[in-house]
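For reference, the structure I am asking about is given below.
What follows is part of the complex, with its chains left where they were.
Just so it is clear, A and B label the chains in written order, and each chain counts residues from 1 on its own.
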Amino acid sequence: MSAAPTIQIEVNGKPVTAPDQISVPEFLRTQELDPAKIIVEWNGRAQTREEAAGIRLSDGDRLEVVRLVAGG
Amino acid sequence: MESTPNETLRIGDRSFTSRLILGTGKFNSGESMRAACRASGTEMVTVALKRAALREKDPFADILDFLETDRYLVLPNTAGAMNAEEAVRIARLAEAAGLPKWVKLEIHPDPNYLLPDPIETLKAAEILVKEGFTVLPYINADPVLALRLQDAGCATVMPLGSPIGSNRGIETAAQIRIIIEQARVPVVVDAGIGAPSHAAQAMELGADAVLVNTAIAVAPDPEGMARAFAATTHAAWEAHRIGLGRTSATASPTSPLTTFLES
């Protein structure tokens, strides 16, 4: 039995290992983040939650993972 | 003849009755933020975006849990952007998050004074306006920059009174006066407003609104302070609308003074 293939992606500027073809919401959950509260930029483009739900991650992808916070 | 403002503030395609915009930073709880927003009667509140920390529970949950979004237009800012490109990316992220296509554009690379970069701000404004954003740029009190941002299609200009969070009030009155005189869009005075008298002064100069954050958020009673700022802002706006008197070099008596008891 072979191990599931993994990929290296960059999340918020840091390297992270993830299962290949994992969807963005699944990935966020592996990071203990609630996809409903998170906004994602994928390879430099902002994604709505609907768009993000349809993205499956590949090796070398870059993610910005942000949330709304208090601010002036 | 009525104490509530009877002319609305028009920004972009929206109308506002309140002339006090609230920043949501620095409150010590979501509850106190919510209470202050409510007490202020505001119709627009700012939020920021921040990289999520992986595998770490954020203490402050989701800000939207505490904002009554049916009451307020939620205005994302671009704080943290070091240049035009980053600001544009943040604005797009906020739109993707489902917020209105509005943005408080702020680009202030210097961490000590948080003063805005005029060059990057104009560059970002041009891009964002073209993409259909309603752009409210935070700027130094520079009248020529203010005109260029208006020419570029910005919905307001937001000149600073003094550095963010400094509570020093309107140190830039002379130039804000010029900005207001020349403005074709609403002028919102932002930053440094640390006391009701500062908000009042801005409105008396002819500003259309003020944005207040620190002075309310860190007050011992944010709710009461929000109420005080709201009352002052609108009363001073009303006074400006009615028309304030000119200053004079000498006195002008309020009582009859002549030939009284001179015997």
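Heads up, the rule we're going with is that a contact is a pair of C-beta atoms (placed from the backbone, for glycine too) under 8 Å apart; a residue touches a chain by one contact, two chains touch by 3 or more.
Keep in mind that this is a model prediction, so the values were computed, not measured.
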*With one copy per chain type displayed, what is the overall subunit composition of the complex in this structure file?*
A x4, B x4
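As a convention for this text, only the chains that are shown with their structure count from here on.
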*Using the average of all C-alpha atoms in each chain as its centre, how far is it in Å between chain A and chain B?*
34
*Can you name the residues of chain A that touch chain B in the complex?*
11-12, 16, 31-33, 37-41, 44-49, 51, 64-72
*Spell out the part of chain B that touches chain A in their complex, as residue ranges.*
23-27, 33, 46-52, 54-58, 60, 62-64, 76-77, 79, 89, 92-99, 164-165, 211, 213-214, 217
